[in-house]
Every structure is written in C-alpha cells, then in structure tokens.
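Part of the complex only, each chain left as placed.
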Amino acid sequence: MSPRASLVASPELADQGAQRIEWARANMPILRALEAEFRRDRPFEGMRAAVSIHLEAKTAYLALVLRDGGAQVAVTGSNSGSTKDDIVAALAREENVYVYAHHGASPAAMLDYRVAAIELEPQIVIDDGGDLVELLHDDYATIGRGVLGACEETTSGVLRARARAEAGELAFPVLLINDARCKYLFDNVHGTGQSVWDAVMRSTNQVIAGKVVAIAGFGWCGAGCALRAQGLGARVIVSEVDPVKAADAAMRGFDVAPLAHACERADIVLTVTGVKDTLTPEHFAGMKDGTLVANAGHFRNEVDVDALASLSSESRSFRENVTGYRLEDRWIHVLGDGNIVNIACGDGHPAEIMDTSFALQALSARHVADNAGRLDAAPIDIPKEIDERVARLKLQSMSLEIDELTAEQKDYLSSWEHE
Amino acid sequence: MSPRASLVASPELADQGAQRIEWARANMPILRALEAEFRRDRPFEGMRAAVSIHLEAKTAYLALVLRDGGAQVAVTGSNSGSTKDDIVAALAREENVYVYAHHGASPAAMLDYRVAAIELEPQIVIDDGGDLVELLHDDYATIGRGVLGACEETTSGVLRARARAEAGELAFPVLLINDARCKYLFDNVHGTGQSVWDAVMRSTNQVIAGKVVAIAGFGWCGAGCALRAQGLGARVIVSEVDPVKAADAAMRGFDVAPLAHACERADIVLTVTGVKDTLTPEHFAGMKDGTLVANAGHFRNEVDVDALASLSSESRSFRENVTGYRLEDRWIHVLGDGNIVNIACGDGHPAEIMDTSFALQALSARHVADNAGRLDAAPIDIPKEIDERVARLKLQSMSLEIDELTAEQKDYLSSWEHE
Amino acid sequence: MSPRASLVASPELADQGAQRIEWARANMPILRALEAEFRRDRPFEGMRAAVSIHLEAKTAYLALVLRDGGAQVAVTGSNSGSTKDDIVAALAREENVYVYAHHGASPAAMLDYRVAAIELEPQIVIDDGGDLVELLHDDYATIGRGVLGACEETTSGVLRARARAEAGELAFPVLLINDARCKYLFDNVHGTGQSVWDAVMRSTNQVIAGKVVAIAGFGWCGAGCALRAQGLGARVIVSEVDPVKAADAAMRGFDVAPLAHACERADIVLTVTGVKDTLTPEHFAGMKDGTLVANAGHFRNEVDVDALASLSSESRSFRENVTGYRLEDRWIHVLGDGNIVNIACGDGHPAEIMDTSFALQALSARHVADNAGRLDAAPIDIPKEIDERVARLKLQSMSLEIDELTAEQKDYLSSWEHE
C-alpha cells in the first residue's frame, strides 16, 4: 500500500515552519551530531517509521533525522491542540516524509491520522502515550506483527506497556525511553519543571513569588515543578499517595498535605499525577477566589473540568487560555481547558531538553534497526551504552569534561577486599 | 485649552482591551482597595493628571483609579513597542480619560503624544524614565510651572531627577517612587527578576537550567534577575563596577568577573546596568556561537545593537523577537532588538507587582494633591507612612498577619539604657 | 561459648553516655515506636545479634531496641575514631548487651573487638561497610553458617556484598539497607549533606558562602553535599566519572570539571566517591594556598594523605582536626586526617536521619527473624512494605498526612485503556 499523501491545512505557512525547525535544530546539538552520523551510516535504509509525538518544530527535526538515516517516515501529532500547522506545512515539503495532522483536529480526524501513519506499515514506531502502540495491538494487529520495536516517550505510555506485558499481550518490543536516566533526569525534571511555569506566566501575567503552589504528584515531573516553583519564589505544598515520595518532599523543604487541604491554601493548583480525577468537585469546593488550576499530566483527565463547568453558575474567558468558572462568590481559573499546560499554553519542552530525549529516541530506533528480530516482545530498558552516549554528547554540547576511573580503581570497585 | 481627542488606531479591539484591564484589576487587590477609597474621597476632584508609562492593561487600570479619584487623566505610552492598541481602544471609551498612543509609533509621533498629554496642563505627573518631566522643564516649562508634583517610577528617571536637582534646575517636586522599599523590593527584584526570564523563555523556547548566564549590573533589578536565573537552574556570573555590590554577589554564591570575560563563558548575556554602551563590539567579539543577548535596562542603549549589526556579515529573524547576527562563523542572537526585554518580548511585570508599585503611585499622587503647594521642588522620598500602608495592604491581600511592638518594647528601642 | 565481658575504658562516663543516649532517643521518634512494638512482640526472643556501626549514641539506642525485642546484642564500633567512650560505658551497664570498643583503638584491637562480637555467634548481623560480613566469610566462616541474615548500611558495604555474590561466594542473605529509598533519600542526601558541612564549619570556623567547593562524586551523598554547599552560599564544581551523573549535576546548576581542574579553582575539596585514590599528588600539586581537603566517603583511602605528608616540607596542627601540610609556598589543610569527616570531626548524621536508617535496620532485622531460613543467600532488596512503613512513621513524626488512591484510580493505573 503506498502512503497516503500528506495533509496540509495551511501550505502558506511552510516557510515559517521551516524557520522554526531551523531554530530548533540550532538548539539541538546532540541530534545534529546524530544527523551527521545517520547520513553517513544510513541505519534505516529501506525501513519505514511512524512518529506520533506533539507535532511541533522539535519533533519535525527528529523525523528529519530519521529520514536522513534512510527511513520513510510518517508523522502524526499526539495531541490535536499541540499540532502546529506551519510545521506540518514545512514537513510536507520534505522528501520521504508523510505528515497527517492539523491543529484542532477532531478526535475522529485524529484517529484517522493515526491510521494513516500506521498504513505506512512501520517497522519502527516512535510513540507518546502509547497511542500508536494501542492501535497496533487492536484493529491494526496485523500491521503490528511487522513492528520491530516501538520507543515510548512518556510515563503514561510506559505504564500502559507494562500493564499490557503483565497481561501477556505485548506483541512487539517496547523500548522504555521514559525510564532512561537521560530522559527523566532532564525531560521530566527540567523540561516539565521549566515549561509548566513558562506557560503559567505567559498565560496569566501573574507573579509566582510569594504565591502558595499546591502540586499533586511528586514523581520526577512533579519534583521538577516543585523545584522551579520554589526557584521562582513560591511556597510549595506537595500532595502524594506514596509515603516515601511524600517524606522525600518534606525533607527537601516542601510542605506536605492531603490535596483537599492544600487546595484550600493554594493560589495555584497543579496536577502531575498520571492519575485521572485528581481534582474533583470536592477539591474545587475548598478553593479560594481566584485560584489558578492547571494540569501538567499527559492526559486531560487529571482535572475534572467538565464537573467544574457543570457546577459553575457562569464561565468566561479572561485571557487567552484562561477560563474562569464561577462557584457562588468565587472564580476558579482553569488554564488551557485542562490540557497539558506546557503544551496547550506554551511551546512545550525547551529545545535542549528534547535534544536529549529525542537523541535517546534516535539511538533507540537505531538499536531496534541494528537488532532487527533479536529483541524480546517485552518492555525493554534502554541499554546503558545509549544512555551514557547521550550524556557524553550532552556534556560535549555544554563544553564540560569528566574523569575516567583508573584500572586500579575499577578493580577496587569490583572487589570486596578493602583495606 | 481643551484636551485633544484620544487617538485610537484599532477601535475594534476595545472589548478585548477591556477584558484585559478586567484581568489586571482582578490581580491588583491593593489598587482595588484604593479605587474604593478614591471613589469615596475624590482626592483629585477638579485636577488634571498626565500618565506616561508602558501603556498596557495595568497602567490603564491605574489611570482609571486616578480618574475615579476625580481627575481628568491624559495617558500616553512611555515606549512605542510596549503600547497595546487594544488597551488604548478600551481607555478611549472611558469618561475623563484621554489617550494618545499607538503600537509602533515613530519617535516623532511619540513626542507628539507626550506633548498632547502635557497640553492637558497636568498638576500631577506620573512618569517613567523622566520623559514628561524632561519636556516640562524644557519646551513646556510654562506648563511645568503648574505641576504640583511628579511621581517617577524608575531608577533611570530618579537618576535624571537627582542630576537635575544637583544642577539646581528642578522646577517642581519629584517623588521618588523607585526608591520606596515597596517599589524596589518588589518591582525591581521580583518584577524584573521574573518577567525577564518569562520573556527569554517564551521568545526562545530554550532551557535555562545548565546554562551560564552573565548579568551586567547587580542593583536591585540585576540581583533579582540573578536570583531567578539561579532558581531556574543556571550558573550566574555577575559583572559590576561597584566593588561592594560585586563582593555582595560573590558572597551570595554568584561568580563575579569582568564583563568581557563573562561574555566569553556565557550562553546568555543580560544587561541591567542603567548605563549606555554596556555591551560593545569588544564584548561581541568574545562571545560563543549561539549566545543570546538581552537588555533588561530601561533604555535600549545598554546594548550597542547597531554596532553589532554593522559588524555582522548577515542577519536574520529566527523566531519572533529573535534576530541573529553573524560574526564570521558565529551567530549572536539579540532579543527584542535590544529594547527592554520583559516588555518588548513579554507582558512586562506581573500584575501583583505593578499593584504595589502603582499603589505607591496612587498614594503619592494623593500626597501631592493633599499637600498642594507645600512640597519642595526637590527629589522627595516617599513618606514612610505610604510605604508601610502599601505593605500592609499587600500583606492583607496575601492573608498574612504581623505583630505589633508593645509599649515597653518601643521604649526599649528608643533608650540607650539596656540591662 | 559465653560472651566475653564488655570492655570499658572509662566507666566513670556512663552517666554522661546515658544522657546522650536519652537525647538521641528523644530525637528518634520512629525507633521509639518500634521499641514499643518490639517490647510487645519480642521478635528476637532467644536470638543473638551483632552490631558493628559507628559507636555513638544513636547506634547505642538501636542496640537497645534490638535487645528490647528479645535479643542478646554484641556491639562494636566500625571506626576507632568515631567510638565514644561514654556511650560504651553506658551500654556496658545494660542487661544482655555486650560492648567491645574504645576510642582510638589500634587496628589490631579493632579486629579483636570484631572477633569478640562474632564470638557471640550472631544470627542477625547489623553491619557498616561489610566488616563483620568479611570475617564471617573468612576466618569465622563456621560461625557465618549460622547467620540468618545481615543488614548492610552503606554503599561501600553493598558494593562488597554484590561483588562477593557475583563471585558466587556470598554465604548468607545480605539485606541492602543502603538501597532502600528511605535510606539513601534521607541518610545519604540529607544526613551526609548536612553533617559534612556541620563538621567543616565547626572544625575550621570558616565561612562557606562565597567559597568555591569541589566535590568529587555525585552519587546520593555527593549530591546532598553539593545541595547543602549551594544552600550555604558556595559555588560548587562537581567531578564525576559517570557521564549521566555529570550531566545531571550540570543541569541542576552545578559546574562540572575534571577533578584536577576543579582542584585548581577550589577553596574546599571534598571526596565522596567510594573509590580509593581519588585525591593524589597530581591533585595536591594544583591546589591554591589554604585549600581545605576533606573526605566524606566511608574509607580513609579516598584521599592519599600519606602521599601528601611525604611530599610536604612541614606539617602542623592549626586547630583540632585541622592539619596543615606545606608544599613549597602553599599550605594544604586536611580535616580529620582524611577519615570520614562528618564522624571524625563531628557527631555524624543527625538523630532524625539515623532514625529512618535504623528503623530500616530494626524492621529488616525483624524480617530476617520472621523469615528465618527462608531467605536466599543473596543481596536482597528491602521489601517495599518496610520502606513504606518507615516513610509513614516518618511522616507521622512530622505531623504530615497524605492521600490514598481511590479504587477507580488504582484500576486506572493498572489498565492500558485510557480515555
């Protein structure tokens, strides 16, 4: 089956899109190094890849790097709201790249786009939240049988892959990009940590200093958000269900409280749990007038915006991406309609952050290609060598150097005979 | 002379402007309290005021509060690039408010707008950088003789007023808003500190964590920028000409180096000196490929962008507000064309920050009105009572309480007989 | 064989020792809760335990809690310099406790004390750095065969146990206390992080703010030391051999450099690597006059003090625990003779920190007793239930509460069908 033609809502934006991709490229030195390597080695020669990630400039550059490695690449967006039409237009001009997406696409259209990408019959899948992997186990399981490996970007997608594996139903290898140290130490902590506050600030023009910020969830992303909130001058209250994470937060100087209590004291409430119904009517009921609510989790379902809407006597837009809901005498302001706030109300993770994450994607895709047919149909940790290679490239891009153990020191570390 | 009619470039944006003013009002609780007070007391009944500040939503709300206190108010923008046409349109609909500004106005048009504001023959002047005060000493000195007092917002304007006073040429009282503790502790430190990084992040989509940031100037604004850069994960190098400020920066954990050396190591260079020609060809020459340059000082002349342009072999726009200049094999990226970055590339200070600064303006304007003719033609510190009143209203807006000294403790503090 | 009688160098210090143990107990609420539980349940009834940990007040209290659970307990110190004679004297008065240690004991005496503890024929071993486990595999392998399980406190001891297991030579289960989240998140990060700087400050009366601190090793302990140094106002340079840890440090705002370069810029050099010969003559050669050198690793061999001494033209004591070595025109000051600085020059980890670590020890010891003969002769991770129980007790001691997942949320997390 030959690939469907690309879909381009706004072809006139192609130049602008190309400029934005160029800026992303300028800020992604690791991927630039891999681009050069892939052009030389052509590891994907004759292969097909499907990419489903928030479709903006940085993702486009990843797709181009895979293409330069020899692959035909189908690209779709993982989220209708985050798709940038200028980027789509720019990608559509590229050879061996097929793109199916437009900003604001309906759920039905989104599904159709994912199907279009799958119809390329990809051997390599780059996924975000498990959307393509889902279809490749379900209605498109036949095509799924041809998949050599998928690389999953997020905590949410990793949870889904593990659940499927535990049920004995995983049909092909899923490389857990999200669990690589070079992913969560940078993307989750610093990517989410910065971009969430970037989005809150630009959407609201509010000060963060002096505010009380409640953060539901103290995983890597939540901890990053807490760290940056503190760095911007806020007082942070962490809510958790895991006692070790809660105690960790407390020892790092954050207040800890059940979410319902935290909501009563907070000026800003942020969800980063990966769990649905984190904020429900019970929580809205206790909030102060003017409380800002935002979700930094992958799925919109962390905040029950629909329940809030139905409880409210009035709603209105106060600024772009800021919707107020009136509960009796109080206004509660929701950012980006409850969608993942750094993408819905901002530009997503910074370029240098996606540089490390996408370098893991690119090298993991190569690992799949290099080991075609030799990987288990299981959740697979990223090989340590890939993680360390990305870290070394990152350090190089920052002009930083490290030491090497001497032979004696290596022996020492692997011996139990000290002193 | 009756006031000139307002100038409105885009009347169709009035509703949007009104919505933005409403959002600012929602985030300015101190000014809301003063609005209620002024409506009751009408301290400016029959008076005229001229306001020249960055013309966006928060400034509009200040103008309306003065108007509600009984004044006729002429408003112009202090910076052509920061003027928002929707706000102008909304203000123009208001009774007893005259507005002269449009986004992107030429220097000649800007001057004409300032003149229009002056032609209202204001008794009270709200100024930013000393632009109105300048004219009122110069071509419009006759009108200047009717001024009861001006209130100056910035360090730059305060420096100019002091220089004029030292030369024996200050014609009317200038209240030094900038030197009030409730100004510089909040506006300079937290307002500039946050909004500069907000602007850098949204303009570039770059990560701050792990970057080396050089900051020229460690006054209140520079210290705020340094603090927030550190809070966002950067390493900061401070450059100074004042040895005490430099030693202070060093003891607070920042590196200190001459600016030319700092520029060689920096990923981002920020000027906050209040001094022209802070960054010159000598500094550009040492910068690394990809260095970001931004100015957070009031005047565009801190960075010699024109010299950079003339040295460069090529220049191009990479993103909105990001212009690259090519020096041999390196690109240097300038934000907002060297204009004050938090306004040129962002929304300026957060609303709650302007709330304290503008509360000082409103109460100082009232102080001028209440003491008409009784103030010296000199730079005047804001009375301690006004500073403390604003602080109390700020604490109240944050639901925070403080203690009172007992009578015994007050005696103790004013006595030298301890123990 | 009946236990050897306790050895007490200074019986007259027993009251003072008891007072210090009482103060430790007052600051160890988790262990107090377990003390009550063990008195009720008597999990170690009829058993014998050997404890080899830095012998000061907190360790003494752990020994008493085990005793109150029914065990006979032999106690020895893991480090001659850290043994407190007053604590020894106080313990010696306790029933069913045998103590063999004195401050400043020679290596030969230390070995004899360990042997004395082993001669109790312990079923349960509490070890620090693997000292008892070593002997129980070697000269006392016969007694080792009776060991139901050992609980190892440190990274160093864990490395040794793993090395032995990989060589197929581990004779009994070793529970990896060090790898429990409630250990390394608190003890390594906050325990080492605080106590190292406490020790440096009290030994030197030097300011930390404004200093350049080089930290070799960015594991949990090193990261804790870096965080606290930054919190005290220092600029930190991290040296590493692991590229991911190095990149992590850089993104958290620390400088990164090879150790030899870092030593040239540093005012204070701290080793926390777990590797011998971290600081060698090559490093000393580049240090500035007045550089402070300290080791925060378990073994003294991280800093080659003997080499420094032999290179130096003169050495003298400047303050208690501060020895200067003269290299040409420069003095290099070594703290605590290169022994682990927080113990050699301070009181070790704070009581509340050891409270979590020793609660893991106490519950792991109980786990060994409850599962006598059912555990593999392998390195064993602490069961998640124990980790979470300690965290819950920790939160309770801080009066902090957390949330619980709803049944729907648990289902959601274990399902792959989102949306």
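Which chain is which? They are A, B and C, in the order written, and residues in each are numbered from 1.
To be clear about the criterion, a residue touches a chain if its C-beta (ideal position, glycine included) is under 8 Å from a C-beta of that chain, and two chains touch if they have at least 3 such contacts.
All values reported here derive from a predicted model rather than from experimental measurement.
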item: Total copies in the full complex, given that 3 are placed here; value: 4
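Here is the rule we go by: only the chains that are shown with their structure count from here on.
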item: Dominant chain pairing [most C-beta pairs in contact]; value: A-C
item: Centre-most chain, if every chain is reduced to its averaged C-alpha atoms; value: A
item: Longest centre-to-centre distance from chain C, chain (CA-based); value: B
item: Intercentroid distance (Cα basis), chain C paired with chain B, Å; value: 53
item: Rounded Å distance between chain A and chain B, as computed from the means of their C-alpha atoms; value: 37
item: Centroid distance [mean C-alpha coordinates] between chain C and chain A, Å; value: 38
item: Multi-chain contact residues (two or more partners), chain C; value: 250-251
item: Residues on chain C engaged by chain B in the complex (per definition of touch); value: 209-210, 230, 233-235, 250-255
item: Complex contacts: residues of chain C adjacent to chain A; value: 129-130, 134, 156, 159-161, 163-164, 181-182, 185-186, 189-190, 239-244, 246-248, 250-251, 256-259, 261, 274-277, 299, 301, 356, 387-388, 391-392, 394-395, 398, 400-406, 408-409, 412-416, 418-419
item: In the complex, chain B residues that touch chain A; value: 19-20, 22-24, 26-27, 190-191, 193-194, 198, 201-202, 204-210, 228, 230-233, 290, 317-319, 322, 331, 346-348, 350-353, 398
